[in-house]
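Notes for the one structure printed next.
For this view, one protein chain was removed and the others were kept in their places.
The block that comes next holds chain A.
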Amino acid sequence: MHIKEEFAERHVLTLTVDNEAGTLARIAGMFTARGYNIDSLTVADISEDHAISRITIVTKGPPQVIDQIIAQCERLVPVHKVTDLTDAGPHVERELALVKVSGAGDKRVEAMRLADIYRARVIDATVSSFIFEITGGPDKIDTFVALMRELGLVEVGRTGIVGLMRGSEAS
């Protein structure tokens, strides 16, 4: 007998939660406890009085598992609202990455040229290195990082994505 893998699809969930001690552990731990995947997770408080945070989670699973994930999140007391952006329709996803590249000569010039094409900004420079700041969808960042890998990539830091519904309504 072998362990079977299930087909999984990617979903972006956003949660508004009480900004109190342990909320993140409660949510992240629930994913672990029930065997769900977290591809990325971002959290920051978003209300004027610092009482509410928004969490964006990118997860993978079969449709019925995604439905369970949403229900299990909603079951947690500090969770106010869960929106599945992937299901809800048009939405935007953005991520920020810092990309450090080291090199000289043609490679350095080529890195700068590509950064310009990808609208990455230089936020630190030495005679032998750059740190680029790039924002965009995960695909764009993946592609940019892949290009930099050939030109002297040293390290990458990524925030994980945040997302909102398009249009005038709240997510």
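By definition in this document, a residue touches a chain if its C-beta (ideal position, glycine included) is under 8 Å from a C-beta of that chain, and two chains touch if they have at least 3 such contacts; residues count from 1.
The rule is simple: contacts and distances are computed from a predicted model.
UniProt lists the omitted chain of the complex under the protein name "Acetolactate synthase" (options: "Probable glycine dehydrogenase (decarboxylating) subunit 1", "Metal ABC transporter ATP-binding protein", "Acetolactate synthase" or "Heme exporter protein C").
Across A:45, A:74, A:124 or A:150, the single residue that touches the chain missing here is A:74.
Within the whole complex, the absent chain has one touching residue among A:30, A:96 or A:112, and that is A:30.
In the full complex, chain A touches the omitted chain through residues 1, 18, 21-22, 25-26, 29-30, 33, 64, 67-68, 71-72, 74-78, 80.
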